[in-house]
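Note that one protein chain is taken out, while the other chains of the complex remain in position.
Moving on, here comes chain A:
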Amino acid sequence: MATLSTSNEPFLTRIKESEADKFMQKSVAKAQDAQWEKRPASRKELGHWEDWRNLGEQIRQHVIKYLPDYLEEFSDNVEKRGGHVFFAQTDKDAVAYIKKIAQQKQAHKIVKSKSMVTTEINLDKELLKLPDTSVLETDLAEFILEEDNWDEPTHIVFPTLHKNRDQIRKIFQKLGYKGSNEPGEMAKFARHYLRRSFLEADLGITGCNFAIADQGMINLVTNEGNADLTMAIPDTQVVVMGMERIVPSLKEAEVMDNMLSRSAVGQKLTSYCTFAGPQTADESDGPKDFYVVILDNGRSKALGTDFEPALQCIRCGSCLNVCPVYRHIGGHGYGSIYPGPIGAVLSPILGGYEKFKDLPFACSLNAACTDTCPVKIPLHKLLIKHREVMMDKMKIDHSFNNVLMKGAGVATATPIVFNIALKGGYLGSAPLAKKSKTSVDNFFHYGHIEWAPSLAKGWTDVRSLPRPAKGSENFRSWYKKHQAAKQAQAKEEHDNG
């Protein structure tokens, strides 16, 4: 299945399943820890990273602001080169158009390179419905997912982060692989298997990292070079891109590519960076027929709203790589092909609050994402925005005690964790408090609470809660006495002096 949503299970069930998947958790943690080293190092190498970020932000903001103009310029230039452009309002429009091309060209062997947007529109499965048609994912990770009965990607840059080498070996054995679980050997097998298909393919489908408006060209960045083959060999080429994936000229593409690979994988430039369009008279390869499908599918809903910055995203995945929530719940936990911080921001925009209402709340607002984003999307602030829309504007009661929470805001502004304190503080908490010793006694001066009702239950399910101070011993009471003592002392000094 892979549309935007990857699961019909409730959020809590997905989290539990993720926690049970210790392999997944370990491999995400390992990848994150490795990237915490590599990414800053490769950015530092570039120098003046904050200036680069400002530039990246400006470029992306500028493009989004003048998006209609740039889209027009881009499509004019693609057409000037002899290519065709189709604007698809929805996933269905895009799929129908691409199917039509496949039929017109009588394409039966389709090869694809990695593209999140084709996953978003469920393109592979739809194409397979055409008679006598095979679809082959040529990106190694996507190939593994395909061969594993179209498993869902769990990361936007490393789609198979949740799979271990033994699992992959098993998948390959179904294709006749007899080797070990050694990644290099398995990759070799896959490459051999895939190369054959390239030569036979009659239609190639790719995504697009950046569309260059003034050239009418597509910029693709990959690690494996498979996208280049997908573009170079088949006669017909379809590029599918989100409508926001555009830059004014090659100059800006160069800036963005530089930031993209350092942010995505912590390396200078990924191994293959291609700029392509239809085959020209003096070229020996490249597609003869070149189609670009520009997809809206809900993106324009963000234009002109507080959520517009989400469209600046260049899909580097670094916000996933720093996210402590993604670290534990993984891609599966989010239930969207766009997981992690950008997924929690984007999924409700594209797929609606009904389906993705849990995601904006599944965040501790630690801002690691905002801090790392190469194009400075204020991700954690956009998550708070989503919460505002749901709570203030749509009044979706997010399975939480609305009345009490609002009470906290209006009456006392005291956090609900301290609900107990609020309801009478030290005295009110007496029935719940224990005086017995704890292992952190120096911090729990007034006793501890091991179980609390209603709002504070989520807290005490996991942690002990220190008992609040006695009213006569809370900070403001102490301060009053402290001031009085100081004044008395000053008076005494004055009288004596």
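To be clear about the criterion, a contact is a pair of C-beta atoms (placed from the backbone, for glycine too) under 8 Å apart; a residue touches a chain by one contact, two chains touch by 3 or more; residues count from 1.
Throughout what follows, contacts and distances are computed from a predicted model.
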item: Name under which UniProt lists the unshown chain, selected from "Tryptophan 7-halogenase", "Raffinose/stachyose/melibiose transport system permease protein", "Cysteine-rich domain-containing protein" or "Aldehyde oxidase"; value: "Cysteine-rich domain-containing protein"
item: Residue in contact with the excluded chain [from A:282, A:354, A:461 or A:495]; value: A:461
item: Selected from A:363, A:382 or A:433 as touching the chain missing from the view; value: A:363
item: Residues in chain A touching the chain absent from view; value: 12, 15-16, 19, 33, 36, 322, 324-325, 327-329, 361-368, 370-371, 384, 386-392, 398, 400, 405-406, 408-410, 412-418, 421, 425, 438-440, 442-445, 448, 450, 455-459, 461-466, 468-469, 473-480, 482-483
